[in-house]
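Only one protein chain is missing; all other protein chains are in place.
Letters A and B name the chains as they come in the text, with residue numbers starting at 1 for each one.
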Amino acid sequence: MVKRPFRRQKVADALLGYLFISPVILVIGTFTFFSMIYAFYLSFTKFDMFSSPLWTGLQNYRLLLGNPDFKRAMLNTVYYAVGVVPTQTLIAIGLAVLLNQKARGIPFFRAAYFVPTITSTVAASFIFMWLFLKQGVINHTLSLLHLPADNSWLENPLTAMPVLMLSAIWGTAPHFMVIFLAALQDIPQTVYEAVEIDGANTWQSFRHVTLPLLRPAIFLVAVLGTIGTFQVFDQMYIMTRGGPLDSTTSVVFLIWRTAFQDFNMGYASAMAVVLFAIIYALTILQRRTIDTNIQF
Amino acid sequence: MRKQIWSSIAVLGLAFTLVFALAGASLAAKEVTVRLSGWSSSPAEQKLVDDAIKSFEAKYPDIQVKYEPVVDTGQFPNKLKTMLASGTAPDVFYVDMSEAPGLMTRGLLSPLDKLMPSTKTKPEDFLSTLLEAFTYQGKIYGIPKDFNTLGLFYNKEMFDAAGVPYPTPDWTWEDLRAAAKKLTRDTDDPAKAQYGICLPIDAARWLPFLYQNGGAVLNAAGTKSLLDSEATVKALDFYTGFQLKEKTGVRNTDVGAGWGGDAFGKGKTAMVLEGGWLIPYLTQSFPNIKYGVVELPKGPKGRGNLYFTVAYAISGKSKNPEAAWKLIEHLTGAENQQKVLHSGFALPTRKALENDRYFQENPNIAAIFQGYAYARPFQYGVNSGRVLDELGKMLERVFLGKATPRESVSEAGKKIEELLK
Partner (left out) sequence: MRTLQSQEIAAKERPHTGQPQKERLQKERPRPGRRLTYTITVYALLVIIAAITLAPLAYTISGSFKTNAGVLEWPPRLIPKPPVTSNYAEVWNSSPLFPRWIVNSVFLALVHVAAELFFASLAGYAFARMKFPGRDLIFMIMLGTLMIPPPVTVVSKYIIVARLGWVNTYLGVIMPTLVTVFGVFLMTQFIRAIPKDLDEAATIDGCSRFGIYWRIVLPLSKPALSALAIFAFKDSWNEFMWSLTVLNSPELFTLPLGLNYFRGQFYTFWNLVLAGSMFNIAPILIVFIIFQRYFIKGIAMSGLKG
């Protein structure tokens, strides 16, 4: 092996390093990093894509404060998040605990539970639309139970959002189940043995050992879930178009509509920036709960 | 080491090129092509356009037409605007009369006046009120391809079974209400239920009732909302009353139908207000249904109807305006319009076809044509789309029991007033 000058080799190696990361930098730099900065810029302009952006300062944000549609969309999104996140987290824990039991055929059930997660939102939305038709399977099941069964679920402003929530929970709970499953398997068996010697029953050991040890995972899932629900769009677009009577218009749906139907790019960007601020705050919350060492 | 950098650059470059090449391979080939886009509300409508394109390509072998229809009629104006904004709009596309003001004032369309002489086409060839919808500052921006008004479709077998005489053009609102009552039966059983009339949450079905009651949405200049009036409240109350008070009306969604015409075809309702587009749809999807069409009933303040028209326009950025014009000329030519008329799909915009034999032979389509005499344009200023959204929500609030007609009208009036600012 020929010995080359040390410095030169280092410089060349560094250049090679830059080269290796260059595709990533180019893609992420343009479409995420720059794109975010550009969104900030656009949020201070009036821009319809047909003429050049016009600087309007804080005008968009001022309009946003008094905009009932935006307020409605925010409330809808919060409602959606509150409806989805706790339920999906609880279900995910339940599924994970169940799958952590020792029984024959667990891998089969694990796979079965996971199936909704790989179903696309488009297909899942069609399925739920159909199930919740007035003459659909859900109403039929209700009528068998002698419950009121003549609701047109997605055309009723009271029930449209809960249907969207259900379809989201169906699709995402199994995903988070896997995170809990991994967390459960990280709990050393010795801990259980110790409490068993102390005479704890199954519920007590779950309540006092499993649950506290799952706390970081619960925080993680709750925050990831919240961030996810704040980005909901596909379901609204496919199932309800934000209706009936705006009862399912989410923030992202409103952003999309403002940008690609009304061509109010600046205004839509201002909404996006506000949404970003909210999600950013939630992410910080996540980071803090993850970084903090939770003691038991 | 240097060699390494170069070979790595080569590998990376190759990878990038590969991605680009693969993605680029599917881009449109660069030929003398005219891209045409519009919506197609049914396979029947799409076939009419497909056939016209075939005969065009036979006539002009050097021009290739790429037809890119959008199925979702409601989404087409938005898609079109995105395409215009990003410079990817097709050369020729549909412009609905309600969208025309927004596009013309923004300078997104090519004026056609200079192209028209190349095929000896004159503005006088077309029905003048229709052409006006696409004229801005004295220039023509679109050639109306066809038009439609609404007629009252009725199921003859259901009328016979209920012993109700067929509707006549002289029917009043009371006659409509009484007939709907007699034609409604078995509403307890979703499988057998039959309703008198299908009245959906759709401004375009409710507006004729507003006009029949002497109401209006905007003033003549389109600067002020005239919606908040007693006439509107009464028209709204009448329209929603069929379902809410008398249980003789139904919305298409309540009976698992995609639209009113679908509910009618499936035998869920005895009557429906639709345009000529329903005729080929029934022929194709429900060939056994026996039906007739008459003019809409008269309201307390006389007759009222809507006319809908759609034009072909050329993008302001089209690279082949001459070829694009030839396509428009062919599609709106007398020969093609006659074919459209004879399919029963829509009414011709050329004066030459006003007295076509087909009208005498087909009282159904003639009934729809007669509505034109007193119909108002389905066009509500630069913000048409938003105004119609508000009217739709006004209907929805009442249907869902969220507001009384009076409350709902006043809220819609305020919202529309805001849109006009």
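Everything that follows uses one rule, which is that a residue touches a chain if its C-beta (ideal position, glycine included) is under 8 Å from a C-beta of that chain, and two chains touch if they have at least 3 such contacts.
As the structure is a computational prediction, the values presented were derived from the model and not from experiment.
For the chain excluded from display, the touched partners among the shown chains of the whole complex are A, B.
Panel shows subunit B; residues 4, 7-8, 11-12, 15, 19-20, 22-24, 26-27, 43, 68-72, 79, 82-83, 85-88, 190-191, 256-258, 262 of it touch the chain omitted from the view.
Subunit A residues in contact with the hidden partner, per the touch definition given at the top, are 1, 10, 13-18, 20-21, 23-25, 27-28, 30-36, 38-39, 42, 49, 95, 98-103, 105-107, 109-116, 118-124, 126-128, 130-131, 133, 135-137, 140, 143, 170, 174-175, 178-179, 181-182, 185-186, 188-189, 192-193, 196, 217, 220-221, 224-225, 227-228, 230-231, 233-234, 237-238, 252, 255-256, 259-260, 265, 268-269, 272-273, 275-276, 279-280, 283, 287, 290.
Following the convention adopted for this analysis, only the chains that are shown with their structure count from here on.
Averaged C-alpha coordinates put the centre of subunit A at 38 Å from the centre of subunit B.
Residues of subunit A that touch subunit B in their complex: 4, 8-9, 12-13, 15-16, 19-20, 22-23, 48-50, 133-135, 152, 155-157, 243-246, 260-263.
Across the complex, subunit B meets subunit A through its residues 1-2, 4-5, 8-9, 12, 15-16, 78, 81-82, 84-86, 106, 108, 190, 253-254, 256, 386, 393, 396-397, 400, 402.
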